[in-house]
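Missing here: one protein chain of the complex. Every other protein chain is in place.
In this document, chain identifiers A, B and C correspond to the written order of the chains, with residue numbering beginning at 1 in each.
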Amino acid sequence: MIILNGGSSSGKSGIVRCLQAVLPDPWLAFGCDSFVDALPAAMQAGQEGIDIAADGTVSVGAGFRELEAAWTEGIVTMARAGARIVVDDVFLGGTASQQRWQRALGDLPALWVGVRCDSAVAAGREIARGDRIGGMAAAQAEAVHRGVVYDLEVDTTRTESLECARTIAARIG
Amino acid sequence: MIILNGGSSSGKSGIVRCLQAVLPDPWLAFGCDSFVDALPAAMQAGQEGIDIAADGTVSVGAGFRELEAAWTEGIVTMARAGARIVVDDVFLGGTASQQRWQRALGDLPALWVGVRCDSAVAAGREIARGDRIGGMAAAQAEAVHRGVVYDLEVDTTRTESLECARTIAARIG
Amino acid sequence: MIILNGGSSSGKSGIVRCLQAVLPDPWLAFGCDSFVDALPAAMQAGQEGIDIAADGTVSVGAGFRELEAAWTEGIVTMARAGARIVVDDVFLGGTASQQRWQRALGDLPALWVGVRCDSAVAAGREIARGDRIGGMAAAQAEAVHRGVVYDLEVDTTRTESLECARTIAARIG
Partner (left out) sequence: MIILNGGSSSGKSGIVRCLQAVLPDPWLAFGCDSFVDALPAAMQAGQEGIDIAADGTVSVGAGFRELEAAWTEGIVTMARAGARIVVDDVFLGGTASQQRWQRALGDLPALWVGVRCDSAVAAGREIARGDRIGGMAAAQAEAVHRGVVYDLEVDTTRTESLECARTIAARIG
């Protein structure tokens, strides 16, 4: 199992797709985006779910956290059942978010990868993506890495997704 | 856990979204579409993965089946961990597909829902969705229900998604 | 040129895709969705652009109206240049919206089609589509038809998109 953590617009999704292309075996990709897609529409933009303020700050409710915990256990089960899994997440809680995964993983090994991107560059890429509400990239660029321990860090500021993926893939297998 | 089975363009996704809206608790939605999205791009259109012939016939490879089995176990784990889960699937294998879920479920209760739609109507809705390759709706309309046992069946041919969802929701809670 | 007018979730897009499939010649499809996609992200959710209130009421600014007028002229030019064009629009201004198109059309013939859908049914389909903000379907179901004159009206409440498209296609060529 590979777990990528990085802020919004840091380039996680691109790295994940490149990893799926360069790794010789098939890997399943999950992440916070696919989790949010699984939520009821009302929770995607509401009080019990995920809330994105006008400045890009994200807060999540208790209902969100409960479902997320169950989802995390399920993803780990897929890995235990033999599937190769790459997850991209945004550790809004920093250390606490990593511990949530570690508790679910138990003795299952995981490769922890930090995906860094200069805050200003990530903010520019957020504009290039056409996100209607800006500010998430800048708000998360540093915060999501606080206290998190990695096996490997990549930086997309000046390195292409494919090259980052190759660096990560070299640590697998 | 609620498991919906029906052919392509039978209206499963619309019913799922309505279920998420009308059920009082939050339910997570997963299905074959989200599973396919998790696959490597090469498997989404390739030999080891899913293959859609020009006439809309779908065949899947061994690599696909292995990952799907692991995914199924993970989804069931999410339900065991306390999340309410609604799954929409296309039982290409009929009875065998249902048994795959039953083995993973064990003693976990599930509501089995058949989503039927007249073949010609489903084929028309496939055109209305703008799918580039047609034929899946007609090919699957009857085949996916062969030998499958349901607690409840809905028919979207003349019933709106929201009404189907209300019928299903009435059987929950 | 075919111009469809109907409220949100009345089924215009599905009819357009079916029209493109059943008409023997190739038709280009444009509409308010593709126009909004062409706007800067800031106008898609802002003061000078389009504003969707929590109850689904839509209001548009002066900047929006100016660009829309230029866009309308461009679409008509495409038709004059020989392209077959089908447009789906939401006449938020009722008669005034139709007159805007009529002025741009000049002597170019157009088939005016009203797409009706029972307000409650459209509201249910809005839920089935998973729109995060609801209410547009109900708010627009009647309002957009006020004072508008049609060559033909279809009602998607109980008629499939493909059948509506065939009715419209029968009036062409």
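What we mean here is this: a contact is a pair of C-beta atoms (placed from the backbone, for glycine too) under 8 Å apart; a residue touches a chain by one contact, two chains touch by 3 or more.
Remember, it's a predicted structure, so these values are computed and weren't measured experimentally.
The chain that is not displayed touches the following shown chains in the complete assembly: A, B, C.
Within the full complex, the residue among C:15, C:67, C:123 or C:164 touching the omitted chain is C:67.
Touch with the hidden chain on the side of chain A covers residues 14-15, 17-18, 21, 121, 124-125, 127-130, 158, 160-163. By the touch criterion stated above, the residues of chain C touching the omitted chain are 17, 20-21, 26-30, 34, 37-43, 48-49, 63, 66-67, 69-71, 73-79, 81-83. Residues of chain B that touch the chain left out of view are 41-42, 44-45, 130-133.
The rule is short, and it goes like this: only the chains that are shown with their structure count from here on.
Chain A maps onto chain C through a rotation of 180°, based on Cα atoms and reported in steps of 5.
Both chain B and chain C derive from one sequence, and where they touch, over half of the residue numbers involved are common to the two copies.
If you average the CA atoms of chain A and of chain B, the two centres end up 27 Å from each other.
Separating the centre of chain A from that of chain C, both taken as means of CA atoms, is a distance of 38 Å. Chain contacts: chain A has residues 41-42 touching two or more partner chains.
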